[in-house]
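Note that one protein chain of the assembly has been removed; the remaining protein chains are unaltered in position.
Entry: chain A
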Amino acid sequence: MDTKSNVAFKTPEPPVLEVDSSDQGPVSGEQESPGAVAAVDRMPERVAPAPAMLWLKTTGVRYGIRTLALVVAVVLWQAASTSGLHFYINFENIPAPTVVWSALITELTGQEFYLHILHSMERVAIAYGLAVVLGVLLGVAMGRSRWAEDIILPYIELLRPIPAVAWIPLAILMLPTEQASIVFITFLGALFPVVLNTVHGVEQTNSVLVRAARSLGASRTAILWHVILPGAMPSIVAGLAIGMGVAWFSLLAGEIISGQYGIGYYTWNSYTLIQYPQIIIGMLTIGGLGTLCTLLVRFACKPLLKWQAKGGRS
């Protein structure tokens, strides 16, 4: 990348003028290099098709392979179910994808299924919202203050390995409503990844940047806001995405408590009623919703990380 400056400075007089105009020269001359994207708006149009083709060749092909990988699994499952495979793993009672599909169509025409989804979404939203706010606050406090870390970390280390299911009895005993118990269990699941990733991000703060900010007259609050939080953001966003996955994971455990609605309840209830296709529908719905919400989190956080992309321009 330094070559650009070399060229830029080769004609030193008058430097400001030459520097300015020739800095752009080499940029448009090396369109294929990733660093040149800084001058994206000055690129001639004729290079535009090249990235599109490149996308098809790399990203397009890769998504094709991913879809194919899932299709293969469905085909194998269909074959195993219809032939009643029983070789250590027993497929005799497992409904085939076609059976699950027709059951799903029936569910989608009714109202009940959507209510289950709605209730689960509501619980995840409340629990995750709380976990994000409290998790980031605790994480920043622990990352910045040794006191806070020494006081809070033992709790986190001790409680983190306890699986969501193990919390069910205490949650029922301690909290006033079923809803509160389920939200609490989901909240705990999401909290730990958010806290730990925030701590990690804050502790990674680049000390040179803190010094630079101080010498530019920044107060402690300004340093937190302009240096520490943005620097920790990649790690925090990773924590938010993991936290969302774990929230759905924990939700299922929590909804075993519930007697009314929720996709976890739906799945568990289908098992007690021996409705096998519905079990699979419930499982895949949880997987699908979890993935969708994680993608949403990543998408929503993208503007916070746009500076990481090479050549990112606002």
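The rule is simple: a contact is a pair of C-beta atoms (placed from the backbone, for glycine too) under 8 Å apart; a residue touches a chain by one contact, two chains touch by 3 or more; residues count from 1.
The working rule: contacts and distances are computed from a predicted model.
Going by its UniProt record, the hidden chain of the complex is named "ABC transporter ATP-binding protein" among "ABC transporter ATP-binding protein", "5-methyltetrahydrofolate--homocysteine methyltransferase", "Hydantoinase B/oxoprolinase" or "TIGR02186 family protein".
For the options A:103, A:213, A:251 or A:279, the residue in contact with the chain missing from this view is A:213. Set against the missing chain, the residues A:222, A:273 or A:292 yield one that touches it, A:222. Residue A:307 is the one among A:63, A:114, A:147 or A:307 that touches the chain not shown. Within the entire complex, the positions of chain A that touch the omitted partner chain are 1-6, 8-10, 12, 15-21, 23-24, 35, 37-38, 206, 208-209, 211-219, 222, 226-227, 230-231, 233, 307-308, 310-314.
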